[in-house]
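Left out: one protein chain. Kept in place: all the others.
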């Protein structure tokens, strides 16, 4: 058969490497669309002049745009038959990526575990985005619940990888160039609050809300060449569990990140993903809000220009976050849709 | 508090200067999106080859794209707590802006006047868009009705600035380069009608209609990094005066300008804004039509290549403009949503 039905759980082998299709040159056109889709305002990603003054070669692509482009490539090989995208861990944005660069992706299967009902199984992969020279620019782990083609098929022995609870901040130094803190203009950046002004335990309601339309998430998800059918096919979705199209979880991450500008304007670079979970689905017509908590602060080795904040950003739908909707034990407030734990670099 | 609640009326001081956040490098990606959002067809802004033959360095950005990017930056500091955007005056597009340039914005508070009910006040600002060297590319005044945080707060003495009814056309000479009228190809430009063919008093129904979708105005308004919540948050809008999201008034201006191509194809450059008023709100699902009247004609000093038309463009919703819906005294036809008076440069 010449069409790709996607891989089922029993098609994966522990340790195999999958080279994903469709390399993609990411341009200022993609950056403009990203701005239009999320309204992001971080100054480094918005202005060549600001980025150059700070120390970049020019305005880099938004970290999450890089993530989504890499993630999109993995979908046809990893998650076309996924039931759910379960989580992320140990992600690192290794260096700035600039417009004009070409990205492709490879994944290694690092874990497999059949479900007890034998109809699905969890596939753990480490996916890596590489540039035109093959050098990595992003690496992360994710795990996803994938259907079996045949419940009776034999599954390999369970292997669950040992993933860190959080990325060590000492590993994050190269992810952004030396920043000229004296040239960093807080009025242009949108906030006077720098690294020293944030305290562990502090919580920030990002206030603004963003309603999502079908056309928006479809444009975004196609931009990332993400082919998961659940995002695009309303005809088939009528007979699905939710009765309608599901919004790509990464769309929520980018919305939450853009909303977080209001309170975290100087956290200009996402350096690492500690963990991430799509707690509940988002649908068109829903309005996304977000709040963040500062989980930790760390120096970067040899860097006096910037520090890194460990931030937990929680997104909720159809409920402003002034009351910080959260998790209680294992249960989440029903409004919560995303629970994301990451390191962001902030100027001192 | 680290999040920005926006300024209230009593936070403004006459004469103060506000440097706005988030400089923005505007690229061909933004120009492509602008084309997709409005379908603009003015040849200079569409074709590098046409623009170079006419006398530009390359195809400049649409004047209103430049305006919206500058306007967007002013929103967090000026109009986040606005009740209504009341008007524009004395605007000048000072030179062509090209893809790759970085824009930022500053505003001076030039007037303040508390409302009689003491719950709001009018803030008058002169906003200026500047390039990466700090040189101005656009300047305009606007006034906006802003809520007070506290009705009991003392307000400064009223000061209403003296704004001109119209910009003097003698000031507009530098806003476009010398145009090689002989090289200006009317077939490519889309009309044989040049400056000499328009008469003061002439009215033009632009005929075409454009229906606006929620995704479209949201994409546009985010592209401009305009953060006014009323455009994006359907959840909060349910409890608002209109019960739904409001479309950014600038979106209507750009739609009307694009529609005006059909009748004003050679009016390739907006040089000045004399006055502008958003007469009524536009909502998704509405269809925009427009008509224009030629209010005046003027030579530009020392320029035999181009002249300038003072144009009044009126936009209406859900009513074609063959009957020229208009103002009678102080009352507008209920279909009218925009009344804009500007100078446009046209080839002779």
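In this document, chain identifiers A and B correspond to the written order of the chains, with residue numbering beginning at 1 in each.
We adopt the following convention: a contact is a pair of C-beta atoms (placed from the backbone, for glycine too) under 8 Å apart; a residue touches a chain by one contact, two chains touch by 3 or more.
Worth saying up front: this structure is predicted, and the values here are computed from it rather than measured.
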Of B:265, B:279, B:300 or B:315, the residue in touch with the unshown chain: B:265
Contact partner of the left-out chain, one of A:223, A:247, A:264 or A:316: A:223
Touch criterion as defined above, residue of B:19, B:41 or B:95 at the omitted chain: B:41
Touch with the omitted chain, as defined above, among A:113, A:245 or A:317: A:245
Interface with the undisplayed chain - residues on subunit A: 2-5, 19-25, 27-30, 32-33, 76, 100, 102, 104, 132, 213-216, 218-223, 225, 227, 229, 232-236, 245
Positions on subunit B where the hidden chain makes contact: 27-33, 35-39, 41-43, 46-50, 59, 187-191, 193, 197-198, 204-211, 213-216, 219, 262-265, 285, 287, 318-320
